[in-house]
Structures are given as structure tokens and as C-alpha cells.
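Note that one protein chain of the assembly has been removed; the remaining protein chains are unaltered in position.
What follows is chain A.
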Amino acid sequence: MDHLYIVSYDISNAKRWRQLFKTMHGYGEWLQLSVFQCRLGRRRMIEMEAAIGDIVHHREDHVLILDLGPAENVKPHVHSIGKAFEPVRREAVIV
């Protein structure tokens, strides 16, 4: 079952930061500077963890993955001041 995650990162090196920023687009939506929200199943979560692990420097960088719980039908308890927080949805893209 899909869970909703918030991924935030602190990367000391500009090159690695850009690399991670680019990779993260493959797993979720960009929310704020160095913050993504992702809706992932168990398999995709493992893939994302491996992808992040390949990029970051384990002593210098820091990545947090926060699990907001099951994504279907559950409204995450998020206080958002300013713009509205919209949980990422799963639907077909039609252009």
C-alpha cells in the first residue's frame, strides 16, 4: 500500500545537491527548497533509498525520510501556513 513521505535533505556539496535534486524528481514532487513529497509503495521506497544512498556522502550529508502514513483516503496532519499543502495524488496524466 502506498505511503506518503516527506523527504528533506541537507547536502554540503553543490554537485551532489543537484544530483539528488534531479534524482528525487523521479520519485516525488518538489515541495520546497530541499524538500520533496513522495507517494510510494514498498518497492519504490526501497528503490528511492538505494538511489539516495548512492548519491549522498554518508558522513557529510543528511537525508530525512518522514513517513506520513497510508496515502489512500487518509488526510495527513499537516499545518501549512501560507500556500496550501496538497498531498500528492495518484492519477493518470492526461495532456
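Convention: contacts are C-beta pairs under 8 Å (C-beta built on N, C-alpha and C of every residue); 3 or more make two chains touch, one makes a residue touch a chain; residues count from 1.
In this section, contacts and distances are computed from a predicted model.
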item: Name per UniProt, for the chain absent here [options: "Cytochrome c", "CRISPR-associated endonuclease Cas1", "Branched-chain amino acid ABC transporter permease" or "histidine kinase"]; value: "CRISPR-associated endonuclease Cas1"
item: Footprint left on chain A by the chain that the document does not show; value: 1-2, 22-23, 25-28, 41-47, 50, 90-95
